[in-house]
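Have a look at this one.
Omission of a single protein chain aside, the complex is shown with its protein chains in their original locations.
Now for subunit A:
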Amino acid sequence: MTRAFLALVLRDLRLAARVGGSGAMGLVFFLMLVAVVPFALGPDLNLLARIGPALLWFSAVLATLIGLDRLFQTDVEDGAIDLILSSDTPLEVLVAAKGVAHWLTTGLPLALCAPLFGLLLALTPGAMLSVAATLVVGTPALTFIGAVGAALTASLGRGGLLLAILVMPLMVPTLIFGVSAASAATAGTIAFLTPFLILAALSLVAIVIGTFAAAAALRQSA
């Protein structure tokens, strides 16, 4: 079971790194969003520093959606999904493997680069650290909630926009607690730990529910 899990994670990582993969695309999109917003709001550094954590989180939500619509779709197109469905390993484990691979190529790089992009938004070092920490803890929730939508739209052909409509409402709680934990360091009205722990709980719940629901959706539709 562990071998199948690792094999699938490695396969998806390799696919993401090669031509046609969406490995670095999420990161570039993240940078784009961060770079475009100052043009819209004006380059007022005080304003940007105040809304910076929220902005990084919002960009992370949008960037997670990149590549999510292809999470199961490529497997449906090239037939790998039939192997995955008929394998001895429980489907839930394999879905979890695909989710982990997606998080390793999207969520984790976003979290690691968040301090760097925080420089563009004039964040204080404390705020940068808290944004990065909340993104590391919170992006698994985004990935696994998105996996449900990806599984539902896998066999639709053009599910990109539909996927966003389906999963964005479910991502709202994660966004709320992510932003409130990230901005707790700068605003200082509430403790950092309370929303941070709730965010961690949301991630854990999303990993469980997302894995099982995505597996159920794949069984029903594929």
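A few remarks follow.
In this text, a contact is a pair of C-beta atoms (placed from the backbone, for glycine too) under 8 Å apart; a residue touches a chain by one contact, two chains touch by 3 or more; residues count from 1.
The criterion applied here is as follows: contacts and distances are computed from a predicted model.
A single chain of the complex does not appear, and UniProt lists its protein name as "Heme exporter protein C", one of "Branched-chain amino acid ABC transporter permease", "Tellurium resistance protein TerD", "Beta-ketoacyl-[acyl-carrier-protein] synthase family protein" or "Heme exporter protein C".
Within the whole complex, the absent chain has one touching residue among A:Leu55, A:Val148 or A:Ala184, and that is A:Val148. Contact between subunit A and the unshown chain involves residues 148-149, 151-153, 156, 159, 162, 165-166, 168-170, 172-173, 209, 213, 216-217, 220-221.
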